[in-house]
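I have placed the structure first, in the form of structure tokens, so that the comments after it can refer back to it.
Missing here: one protein chain of the complex. Every other protein chain is in place.
All chains are identified by letter, namely A and B, in their written order; residue positions are counted from 1 within each chain.
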Amino acid sequence: MISIKDLKVSIEGKEILKGINLEVNPGELHAIMGPNGSGKSTLASVLAGRPEYEVTGGEILYKGKDLLELPADQRAKQGIFLAFQYPVEIPGVSIANFMRSAINELRKAKNLEPLDAMDFLSEIKDKMKNMGIDLEFLNRAVNEGFSGGEKKRNEIFQMTMMDPDMIILDETDSGLDIDALKIVSEGVNNFRTDEKAFLIITHYQRLLNYIVPDYVHVIYDGRIVKSGDKSLALELEEKGYEWIKKLSKEAVEN
Amino acid sequence: MAAKNKILEEITSAEYKYGFVTDIEMDTAPKGLNEDIIKLISSKKNEPEFMLEWRLKAYKYWLTMKQPQWQNVKFPPIDYQDSIYYAAPKQKAALKSLDEVDPEILSTFEKLGISLEEQKKLSGVAVDAVMDSVSVATTFKAKLGELGIIFCSFSDAVQEHPELIKQYIGSVVPYTDNYFAALNSAVFSDGSFCYIPKGVRCPMELSTYFRINAANTGQFERTLIIAEEGSYVSYLEGCTAPMRDKNQLHAAIVEIIAHKDAEVKYSTIQNWYPGNKEGVGGIYNFVTKRGICQGDNSKISWTQVETGAAITWKYPSVILKGDNSIGEFYSVAVTNNYQQADTGTKMIHIGKNTKSRIIAKGISAGKSNNSYRGLVRILKKAENARNFSQCDSLLMGDTCGAHTFPYIEVNNSTSKVEHEATTSKIEEDILFYCNQRGLATEEATNMIVNGFCKEVMKQLPMEFAVEAQKLLGISLEGSVG
Partner (left out) sequence: MVALETITDLQEKLVTEFHVDKNARANFSSLREKAIKSFSSLGFPTLRNEDWKYTSLSSIINLPYEIAGVEQIEKFDSSSSILKERSIELVFINGHFASKLSDTGLKPDGIVLDTFSRINDEVFSLIKSKYGALTNIDDNAMVALNTAHASDPFLVYIPDNTMVEPIIHFKFISQNKDSNVISFPRILIITGKNTEVKLLESFGSEGSGMNFSNLVSEIFVGENSRVEHFKFQSDPNESVLFNETNVVQSASCKYSNNTISMQGKLIRNNLNIVLQEEGSETELFGLFMTKDRNHIDNHTLVDHVKPNCVSNELYKGIINDRSTGVFNGKIMVRQDAQKTNAFQSNKNMLLTDTATINTKPQLEIFADDVKCSHGATTGQLDMEAMFYLQSRGISPGNAKAMLLEAFANEIVDKIKIDSLRDSIKVMLGDYLKV
């Protein structure tokens, strides 16, 4: 699905990612862990095409093609979805209007007719119910006045609506209470198939109790310093990030 | 950054759709302004003596005045002798039905998307079409007549209801009010008149469509709306003009009188020709609009979407005289290229428990300047008066300006006045979020702008709202930043 080779990224002249290598295949779920400021969220943003970041080296191939050439909306149309760490509020734009525009854009890219209003409404209502979102939200402005949990739930709901192939969750678990965490995890788990690939960025091991990863990577100071299976997350939880600092030092020295 | 500027340019470069010229035979007065021209206009319209006297008084007063300088706009001096003050499509006797209207004119309005044919009743909007200051057709007259509603051209009203005209003309906007009001009062050629009798709720939207067609003419029309006790009417106004490289002056007056328990809703979609990308040509839109809530519990609500005109100065206002009366002003003003807008409202609280609400959204792009100017005045006796104002400006690009000039004057200690204003641009984070959901920057911008204006747009009647939304998109084409 996605192949990242020696990716180097800077923002305002400061290098954040210093050579990331990562391969995610269809059906796989990768978790990326690391302390604050290690570059986790930068990786998510760069994959989705946030314009402030400058890629200074390396490449990203998505479905075999150069991803870095595409602007953000084209990446979305090609099936990349980012659940934001801090979903923004868009005053005056209702979720219904927002999602309908987004989905019809997607359909246009696939040469499909736009969804008519009735079909769209029945689909969106179904999916909202599944995510336990109040239908009243349809007419509310995107994320405006939502609680932290509601915003994150709204992100996962949008994911199910847009049916992407490559899903990136950027610290979706942060700030969630246990009930919200369960709902979000359930949304993700129901969405897992052999065709879809996931990259889950998190600071804590807790989320991985509910969403079980195939691989875990630990990122520190812009590099992946250790990869393993789900037991790595537990080991990390136990030994703490100090352990990672040591690993990182060793990795750099080698 | 360069790519962004390119998109910006593309979006702002959309063509004005209504810029065509209709070739019809015109009856025009000679250029220039003097007492003889005013007498000519009055006699062409076969007006009663009181009208001519009133016009001449206004003219003499105008001669003593100077063009105002306080607005935040710039333009070369206007030569008032270089304009034609009367231009009308030539027509024979009075028209009995639409069949007699020049087919060229019918097709002009057809092109503008306004059907004057009676069979299109489904649209449910009664239209008074005004071309070059003369009303050419009014639809649904008979049907409205059954309810006692008078909806006709101003000239017809002068002929048929002189007592109402005499009583109300200039009662809200006296000719002494300002320079352009005096000018209009002297030379206005036509406009719309609307009278809703006691207790009647007007069953359809009433609409006036203003079209400037002739070159070198000024357009001076008046609208007078009288809502008797307990009545209701929703009134719409649309405006377009051909593309010409010379500026044309439009100085209109709208007067509204709302008696006890009456409600008038007045919506405008102003899309005069704004001039070209270099700022050549376009309409000078200098308009005085004012309503008075004369009776207790009355309500006047102004909604405007201003996207056209080279320069706009207008301040639709409400005098809240009756106790418990309500005044509202909802405005979206978009300026692009070299457009200049100085617009806002005045809310004058005189009665007890009067309330006013002001929501103004300004969007500036290109090299334009957009100003909100508003006055909230609470007089001594206006106990418990309330005002809330919210003025937000959105800047697109760094060559335009957004300005806010609220004047707040409070003389009563039981009143409450709140004013809030913000200025910002479309946040990068919001654009990226929309991009990530597959929306290209241009569409995302449109969506965000429409969201920004939503509070105002939702005040518009349905048919108008759709048109207004499209218009916002067109006006800003090329300004994504």
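As a working rule, a residue touches a chain if its C-beta (ideal position, glycine included) is under 8 Å from a C-beta of that chain, and two chains touch if they have at least 3 such contacts.
Nothing here was measured: the structure is a model prediction, and the numbers come from that model.
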| query | Which chains here would be touched by the one that got left out? | reply | B
| Selected from B:S234, B:S317, B:S393 or B:Q436 as touching the chain missing from the view | B:S393
| field | Contacts of chain B with the absent chain, listed as residue ranges | value | 64-65, 70, 380, 393, 395-425, 481
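Following the convention adopted for this analysis, only the chains that are shown with their structure count from here on.
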| said: Can you compute the centre-to-centre distance for chain A and chain B, using the mean CA position of each chain? Integer Å is fine. | reply: 49
| request: Would you pull the chain A residues touching chain B in the complex into a rising list? | output: 48-52, 71-73, 75-77, 81-82, 84, 87-88, 90-93, 97-98, 101-102, 105-106, 109, 141, 158, 162
| chain A contact footprint on chain B (complex, rising order) | 427-430, 432-441, 443-444, 447-448, 450-455
